[in-house]
Every structure is written in C-alpha cells, then in structure tokens.
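One protein chain is absent from this view; the other protein chains keep their places.
Residue numbering begins at 1 within each chain, and the chains themselves are lettered A and B in the order written.
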Amino acid sequence: MDTPSVHPALLSRRALLGGTVGALAAVSLAACGSDSGTAGGKGRGGTLTVGFDNEPTTLDPALSSAISSDRNVLNLFYDTLLRQDRDGSFVPALADRWTEDGRTVTFTLREGVTFHDGTPFDAEAAAFNLRRVIDPATRSTKAAALKNVGSVDVVDARTLRLTLKASDPLLLIHLAHEPGMMASPTAVKAGDYGRKPVGTGPFVFDAWRSKVQLTGKRNPTYWRRATDGSALPRLEQVVFRFVTDTKVLRAEVTTGGVQLVRTLPPEEFNQLAGDKQITMTDTGVRRSYYVALNVTRAPFNDPKVRAAFAMAIDREGVGKAAAGGQYDLAPSFATAKDWFYDPSITPPALDPAGAKTALGGTPVPITVVARRRAPDPTIAELLQSQLTAAGFAPKVEVLEAQTQLDRMRKQDFDAALLVIDIPRLDPSLSFDPYFSSRGSNNWSGLADSTLDRLLDTAAASEDRAVRKQAYVEVQKRIVDENYWVFLHQPKSPLIHSAKLSGIVLDVDGQWRLDEAALAS
Amino acid sequence: MATETTTTRDARRPVLTRLLRDRRARFALPVLATVAVAAVASPLLGDRSAATDTDRLLTGPSARHLLGTDELGRDVLARIVDGAAVTLAVATVAVGLALVLGTLLGLVAGYRGGWIDALLMRTVDGLLAFPLLVLALTVVAALGPGLRNALIAIAVVATPRFARVVRGEVLSLRTREWVSAAHIVGVPTPALLRRHLLPHLAGTLGVFAALQASTAIIAEASLSFLGLGVQPPQPSWGAMVAAGTDHLDASWSLSVFPGLAILLTIAAFNLLADALRDAFDAHRPDLTPGR
Partner (left out) sequence: MIGYLVRRLAQLIPVLFVVSVVLFLLLRLLPGDPTTEILGQEASAADRAALRADLGLDTPLWRQFLDWIGGVLTGDLGRSWLTDEPVAGVIVDRLPATVELGLIALLLAVLIGIPAGVLAAVRRRTATDSALTGLGVLALSTPHFYLAALLILVFAIWLRVVPPSGYVPFTEDPAGNLVRMVLPAITVGSTVVAVVLRQTRGSLLAALGEDYIRTAEATGLRRRRIVTVYALRNALVPVVTVTALQIGALMSATVVTETIFTLPGMGTLIVNGIFSRDLPVVQGAVLVVVTFVLLVNLVTDLVYAWLDPRITY
C-alpha cells in the first residue's frame, strides 16, 4: 500500500557488537539522505520543537500510564541499564556489561555517571529505582514488568545483582524501557517528582507548562558519545509542544512551527506529500483497529453469529474511509515486518448476503461501543451501516474512554471498537492482556484453555522458533473463532522536517533524540 | 419607549399583523417553516441519509448528490433534511420544557415570595452562574450521550433563565391594582396566575423563547461538536459541521452547507425575537440575545 509519499524504512541493521561500549547501531531514518552520524560539528546545537498530541500525566517512569507514548518524552531525561536497539538486540547503557546465570542477572555499572542534580549513579541508586517499582506501596504501573524479580542486591558500588523467582525472557526488555529507567533517588525522595524529573539522560529537565509545552536543555556532561567520539547530545534544547488537534498539528509541521510530530492521521499526512521541506518515513509503526466481540452473552456466544459479523465487515471500505487509503490489512496485531507474522491466516471473506442468511432473517440486535475520538466514531458509523446491510440491528454508542472501558470490563456490550499502537516491545505484551483468560484487557471474556496454553508457551520460551509457532497458533485460533475482528492498520509514518536527522527509534517506534541534529 | 415602531400608531393593531409586516419576521418565518417541514418530512427519505458509499467519499455537489457527500459517502442533502428533526426537537421540546418548568417556577417564586422565592432564586442564581456549556456538557456526560439526554441538558440549562425572567415580570405585575383587586374579590391563586398574570407574560415569553431557541441550537451544535450530541446514525447539523471542519481541505461543501443551515436557522430565531419584541413592544435588557 506504499504511496510515493511514504518511503519504506531504511534500516541499517548492524550486527550487535557484543559487550562493546557505545556500539549503539544508529538507525538512519532520514530517507532524503542527510545522515547525521558523519560530521560531529555539523548541525550541532539548535532547538528542536516537537509537536506532541499525547501529553504525559507524569514524568515519573514508574507511574507512567501510557502504554508507550510517554517514552518519547522520558527518553530525553532517563537512561536504562541497557538499551534495546530497533532490531531487538541489547547494548550497554548505564551498565557496561551484564551476565545472566539462570536465576540471577548481574550488572556492572558504568563509572563516573551522575544524575542531573549531582547525585552519583551507583548500585545503590539503581537498586533504589528497581525496588521502588517493585514495592507495592509505590503503586507503580510498571510493577508487573518486574514481577519475577525476587530481590535486588547491591554487591558493591558498581555491581548490582537481581535474583529471580522464575526465569523471565522479557526481563531485559522491560529493564531497557520504563520499568528500568533510573531516576535520582535524592529527587524522588524530595517529593512532587512526577513534575520535576531528574535522570542521567541526554537532556536536563527545564520546564513543563501543562497543555502548553515541556522543555529539556542539553546535558553538557552526558556520558554517551557518538560512534565518531563526538559529544552527545547534539541539540541544545528540545521543546515538546502539546497540540491535540491533528489539523493544527499538520499546519504546524507545514509552517515549520514544529520539526517533528508524534503521529498524524492519514487524512492529514496525505496532504504533506510532495512537500520537500518534510520527510516522511514508513518505519513500520501501525495503529491496529479491532472489534472485540463479547462471547459471554448472546448473540456472540454463538460462533455462527461471530462468523456472520466477520463476514459483514468490509475492511477495505473501512480503510478507505477512515485511513485515506494509507493502511494495511493484517490478520491480527502482527504487521508484515514482525517475526510472528503469518500471511496465511485469513479472516472470513466479505459476504454480507451470506451473513444475512446465516443470521436467519430477523435482524439481530447488538450494541457497539466506540470511543469518542476521531476517527473512531466515523468507523463505528460505517460498521453500523455495513452490519445493518448484513442482517444485524446495531446500536452504536460513542463513549468517553473511561465509560467505554468500564462497560467493556463489565462485559456490558456486544461489540467494541478500539485501537492499539503496534508493534509493542514484545508480542506477549500485545497478546496476553487481551486474549489470556487472566488478561487485564480480556474484553471478550475469553476462557479458552487452548489460547491460554499457547500464550503461556510463547511467553515462557526464549526460543524464537517455538514462540513464533505458538503465536501463529494464537492468531489462527482468534481468527478461526472470530473472537475478534481485526480491521485495518493505518500507517503512522515518522514525520519530520528534512533538516532534522539522527532520530533513533525504540523497537516499538518511540524516539531517542540524543543523536538528533538540525541542519542550519 | 419609542423605537422603530412608534407605539402610539401601532398600539391597538394586533400583534400578529404587526409581526407579519416586519421585514425580519418575513425572513425568519419562511426559514423556520422550511426547517419544520424538512423535519416532519424527513422520514419520507427512508434510510437515504444513512446509506454509506466508500467509493464516493467527500465528493462535491453533483447531479447525483446535490450537496455532495460526507466522509462516509452519505448524501449531505438527505442528512441536512434529516438533521432538521434534531434542530426542531431542540427548539421545541427542549425550549418548550424549559418554558413550562421555568414559567411555573417563576410564577410560584414571584407570586408566593418568602422562603420559597428565596430558595428557588438562590438555586436559579447558582445555576445561571455556571457557564452554559459546562453545565450542559456535565449533564450530558453524566446521563450519557444521545438526543434525549442532550434535550434534557439543554432544558436544564434554559429553565432557570425562564424562571428568572418570569419572576421579574410577576414581581412588577403583582403590584398592579387589578391583581390586588382580583385577589381581594377572592379569585383563587392558581386561577389568578393562569387567567390574569400569564396572558400578560405572553409577549415576554415569546421573545425570550425565540432567543432561547437560538441559544439552544448553538448549545446542541457545540455539544455535537464536542462529540456529546446525538448518536449515530442520526445526523445533527452540529456534528456535520464538526465533521466538515475536520475535512475542510478535502471538501469545502461538507462544512458549508450544514453550516449555512445552522446559521440561517439561528439567525431566523434571533430575527424573529427582534420582530416579536417590537411587535409586543417588550424592550428589556435581559431579553437581549446572547449565549
């Protein structure tokens, strides 16, 4: 579905240089070719203004509630013990090296790093952060990520040892993101921490005015160096401006008011095509729209009715209307680039007449709950029209986020329209919450032992082949049973000024801006 | 008070005749009649306004779709006609409800006085101090979105306004001799209110209701703009304008035509209020349009 405006990602995937310091593979995303990694002096300094639609409620990584978007901001201020590159490999960060030994992981910490407030970063500080996430009193939203960590021990000032209750293939992934971000213990203890973050990261927190903007200034003593040995970060200042209206955001990009934007919907970014000042790169990030069917009550406790629902939905039509043609169709949360993607999984073919026959004449009343946030109501209206044509009598309720989720948790709905951003850091983080019978977001009310078994197998294994097979089976099962109907996957390209280069992305597409530079 | 209509000359001419001679009313009444006819006739369109067509999204006016199509390929003209029903409901049901309730409360407060008056008026003052949209928004958010609840919210917002205006009128009327006289000869209070006071309120209430109708339509449109108005697939002009402003670059017509419908209807109510005011000669600052 690529159009000329969206370039395929140019990912220079470099092999992992095991244990070598500072060997972070720079991912060149500037499709126009203005690579940053070359001349250290060129493009140094300057203020990068970012248009951001999803203002964090807190800058305390332990309390961050957004699934991933807060990390675009948190990466400015915080480092983790290790980093995970876009290709999934781990490289050193605040830890020089680490060893895994069955039930323990031992980190050797980098020397001479201090937090922005001068507090030294040592094993005590690292332990403080991890214990804080684990401590139930913190109410950390990230506590579940470290659930397998039994104890956090300071061996010496530079050595930290984690003892695990059970082996956990996801532990390093978590430690490389929010749950492992290192905050200054002095600042945390001082209170009101969520508004005044202090980390070791490339930028020092400067100011945050709610609904307006957030500013970070260059950390002159940042520990990390570019591959050519020059100092990082390159930018003097980063400003996140909070703009929620997508039309206004697009206008800001066009007029140069912002040089980087978190995301724009297709109807807006389609209009940026051909603008030479703006670079758009398809980095593989997608939004995945889905309809979850409530299997705990009639009519969707009947597999035939679920199949009829799937046959009623014209996914191409939804994509055309709601994503301006900039979308993929995929059988699940997997995108074509994911290792657990299997193109052979196909949902039922579009067949409204067949659905109508299967439903047997009398319109089947259903309640569809959708969120009041563009373009969801539009999609819901389109589904309503398609479902009516296929013999359903759908009632659409457009609700606020909390109300919709409340209804879904209480299983007080028949079909629910929602979206998640994909890929996530690991497929288990996309599938488990939604399809495990114990999942926090088991909207459908599934209690499918086959699914549970497959999900457990996939999550517990470190063997990618085993995992892939399990996840493909999971997807097959979901689609065969029509628990969910996956709609379209709108593209979410990386959009920035052609002058900006050197943006590095996390596995799930969130930014790291320490290597970013602005050409004058 | 002398204004454009010289009181002495026109005083004995019936209100309706004066109204029909007014240029503003001659614009407003046909517009409102059209809205009413559209609203009543909209069921004749069947499901034309709900029929989506993903091969014809956001097209401009054409022979097939006189006013173009919207973001789901639906016929904009059919949706405007269908949406008239919502506008009419807001202007009649919501404002009517507020008129009845507000008048009742205002009559009681103004006529009875005492602690009832104090209680009612403090409540009214309190409710009036809420920004209109914030109160309406909270009520709808609490009751859940949908036409019925939007109507309730708008009625809740408008009721205290009617109550205050009516109470003011009653206070000035009850001191008149004929009211005291009726009271003395033993006319029961309800009858007195109904037969003697209410007719004198007709002018004021007419003007005020027309003004409130325009306010109410704007409130509904704003609620719909914020996504809290009627629910799909029922079209509302406000929601259509909101969708139109989202797609301004792709289709100029999608926001212009429903916008025009809304603008003309509100203007018609405002002008009707002006004309009514002159016809009834009821000039008072609190009968000035505003939101």
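Observations on the structure shown:
As a convention for this text, a residue touches a chain if its C-beta (ideal position, glycine included) is under 8 Å from a C-beta of that chain, and two chains touch if they have at least 3 such contacts.
Computed from a prediction, not measured in an experiment: that's the story for all the values here.
Looking at B:29, B:51 or B:127, the residue that reaches the missing chain in the full complex is B:127.
Touching the chain that is not shown, out of A:164, A:329, A:350 or A:405: A:405 (per the contact rule at the top).
Touch with the chain omitted from the figure is made, among B:34, B:92 or B:138, by B:138.
Summarising the interface, subunit B meets the missing chain with residues 1-4, 118, 122-123, 125-134, 137-139, 141-144, 214, 218, 221-222, 225-226, 238, 241-242, 245, 248, 255, 259, 262-264, 266-267, 270-271, 283, 285-286, 288-291. Counting the whole complex, the residues of subunit A in touch with the unshown chain are 57-58, 64-67, 139, 141, 144, 192, 194-195, 209-212, 241-245, 247-248, 251-252, 254-255, 257, 400-403, 405-406, 409, 433, 440-441.
Here is the rule we go by: only the chains that are shown with their structure count from here on.
On subunit A, the positions that touch subunit B within their shared complex are 247, 267, 271, 314, 316-318, 320-321, 372, 374, 377-378, 380-382, 384-386, 388, 396-400, 403. Considering their complex, residues 50-52, 54, 57, 71-73, 141, 144-145, 227-228, 231-233, 243, 245-250 of subunit B touch subunit A.
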